[in-house]
Structure formats: structure tokens, C-alpha cells
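The other protein chains are all here in position, but one chain of the complex has been omitted.
Our next item is chain A:
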Amino acid sequence: MKVKALTGNEAVAEAMRQINPDVVAAYPITPQTELMHKFTEFVADGLVDTEMILVESEHSALSATVGASAAGARAMTATSSQGLALMWEILYIAAGLRLPIVMAVINRALSAPINIHGDHSDTMGARDSGWIQIFSENSQEAYDNTIIAVRIAEHPEILLPVMVTMDGFIISHTMERVEVLDDEVVKSFIGEYNPKYKLLDVKNPVTFGPLDLQDYYFEHKRAQAEAMENAYKLIREIDEEYYKISGRKYAYVEPYEIDDAETVLISLGSTAGTIKDVVDELRLRGMKVGALKIRVYRPFPRDEVKEYLSNASVVGVMDRSIAFGSVCGPVCLDVKAVLQGTKMANLPVVNYIYGLGGRDISPKDIEKIFFELEKVKITGEVPNLPRYVGVRGEEDYVGEKKGFKIKN
């Protein structure tokens, strides 16, 4: 094990070097570009056996990756924002074909307007595509999740593609202390890739991606849904194995100071780190606050979220993307859905849309959120529309025109 100073991009590139995929097809886009710069350096230096394909667009990148994976190769790629959006049709194809592709998504805002900075809108746009989605809080997690993802994707009862995400620029370009496992340890953890079906196996010819009519499509999709259910059951086993080789214990969610917390703030990605600091600070002042970080977002950790919210009196859900036209952001929708029909069905849940387009979220902002949640807990007046954190003019608008006091 070595300790290195690596940015998020470098950490994932390092993980990829150790995974040594057979094929990588990629196209540059900020803020993913440096990840591929680093990885292609490894290719040029002969440190990996990877067949590196520089394609003409992200649509081609994922198409080539899908082709390689179907052929029987361990195939990976990486992208962000518009790149992920360009891949959109192939995302569903990769999942439908049940190909164990691992893709790093460096979370960046979707246009328009063009913004190259970190938010979750790109990944959230793909949340129904059938990909497993794992969010990384920092460079260490980005490194670990990439390696774990290979095992999750290739598990014979899962066989679904996996997106490992990290916040664009915030994590991708920030140098942090990362513990890097030995090459041999990673190699033996991920093992050999032995798919049941591969196009290059000419002795056992198969057809990938045939036509389904009305009589079979639904059954195939049902089987795919079952695979996602299996993922929900099995990812913890792979996390457990990884703990044994790394000493780092990962779970679907990370509770922080949650046991006696009356107020819980849920978040994904780098902001979870900031929230933990604020929780420490507020605890010193006697506030019973806690945090819940969601690491595995798809499949959604329904039992874990229910378990850790069972003692709370008020919940805030941080969304770094908007689900336009819906009553709240994507993560908030999932949280509300799992609480439905339980004894927590009337637990006040407040949605905080924040950090879009890389807008910074500071400890002070989070403190304000906790104070607001305190107020909601005391008054019982719950905003039933999202609160937009730090948007200039929002306080005036909400205060004067809409009035904060909207009864649930």
C-alpha cells in the first residue's frame, strides 16, 4: 500500500491502471479530460495492456465500449455532462444488454446555459437507465469505488453497468491524500473477466441485441429489474470483501452522528464531507443534528434510509440538481417515496436545491439549513416546494411574494 497525493481524476486513472482493462474508448470533455490524459499516459508508457481507442464523440465512446464488452473484453470509459447526455441512448442499451461496463462520470452541470462545473444533473438524468450509480465523496472513495465497481458489474447475478461519480472540479481537480493498494492486491480482487456470452467465442456463437416484439420486451425488462434488485442485495458482500483487503468499510449509506439526531440532512458527493464538519460544529453547540450520506444511489438504499431516519423529527434532502416539473429534486423524490406507507410517512422532508453549476456550498450555508430545519421542526410549517440555497433574490422572492409559511 502506498500513500499518494492524487486528484480525483488521477485517483480513478490509477485505479484503471491497476484494473488494466482490455479496452478503453474515450472522448475528452471537461472536467473528465485529465483522467483520460493520465490514463493514456499509462497506455503510451506501456504500463497497461489496454487497447486505447480515441473516438470521435461520446456516443461513439460508449458504443465502442459496448461492442468491446459484448466481444468479451473488460471495457471502461469516462465522461461528464454533455458527454453523458450524448451517450444517452447507449446507456439504456448497455444496461439492456447486461454488459458489465464501468464508467467514471465526473459530475458536471448540463447545458444550457453552458457550465463546466460540478453538479449532479448529468448523472441524475441517467438515473432510470438501468446503470448502478455510486457517488464518491472524495478522491479516496473515487479510487476505491472504481475498483469495487468492476466486481459489482461483473457479478454473475448482477451484470449491470456501473457509473462511479465524483463532483467535477471539486473532487476531480482537488489533490487529496489517497491510499493506493498494491497492484497485485487489486488484480487479485477483481480477478479474471469470464463472461458467459462473448462475440469472440466463435465456437459458441451468440447474437447480442436482437429485436423484441410486444411478446418479449416486457419479460426482458422484468429480468433486468431483478438484476437491479440482486445488486441491492449483493453490493454489500463485495463492499465487505473490499474492506478485508483495504481496511476501508463502505456501505450503501454513511450515517454521521445519527443515533440521537432529531434533524438529519441527506446528501450525495463532496457536500457530505462539508456537512459532517458542520454537524460536529453544531453538536458542540448542543444541537442534535446528524447527517446521512448516500453512496449507492442506484439501486436506491431504501431499507438503510428508512432505518436511519426512524428517529428523526425533521429531514432535509440536499439535491445538486433539479427535477423540473416534479415536486422536489431527484434524491428528495426517492426519499419521500421510501417513507410513504411507513410510520415516517408524515416526517417533514424539506428539499434543498443547491450548488448548481458548481455554485459553492459553504459551512455557513449548511448551518443556515440546519437552523431552518430546526424552525420547521418547532413550527411544523413545512415548505412543500424546494428551497433554493444561495440563489440571489430567492429570500426576497420567498419572503415577500410566496411567503415561507406554506403548510404541508
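Methods note: contacts are C-beta pairs under 8 Å (C-beta built on N, C-alpha and C of every residue); 3 or more make two chains touch, one makes a residue touch a chain; residues count from 1.
The definition used in the following text is that contacts and distances are computed from a predicted model.
Novice: Leaving aside the chains on screen, match the unshown one to its UniProt name from "Carbohydrate ABC transporter membrane protein 1, CUT1 family", "Phenylalanine--tRNA ligase beta subunit", "Pyruvate synthase subunit PorD" or "Protein-methionine-sulfoxide reductase heme-binding subunit MsrQ".
Specialist: From the choices "Carbohydrate ABC transporter membrane protein 1, CUT1 family", "Phenylalanine--tRNA ligase beta subunit", "Pyruvate synthase subunit PorD" or "Protein-methionine-sulfoxide reductase heme-binding subunit MsrQ", the unshown chain carries the UniProt name "Pyruvate synthase subunit PorD".
Novice: Could you tell which one of A:Ile29, A:Leu84, A:Leu97 or A:Ala142 touches the chain left off the display?
Specialist: A:Leu97
Novice: Which is it among A:Ile90, A:Ala126, A:Leu159 or A:Val382 that touches the chain not included here?
Specialist: The one listed residue touching the chain not shown is A:Leu159.
Novice: Taking the full complex into account, find the residue in A:Ala5, A:Ala44 or A:Val206 that is in contact with the omitted chain.
Specialist: Among A:Ala5, A:Ala44 or A:Val206, only A:Val206 touches the chain that is not shown.
Novice: Given the full complex, what residues of chain A touch the hidden partner chain?
Specialist: The missing chain touches chain A at positions 96-99, 159, 196-197, 204-210, 212, 215-216, 218-220, 222-223, 226.
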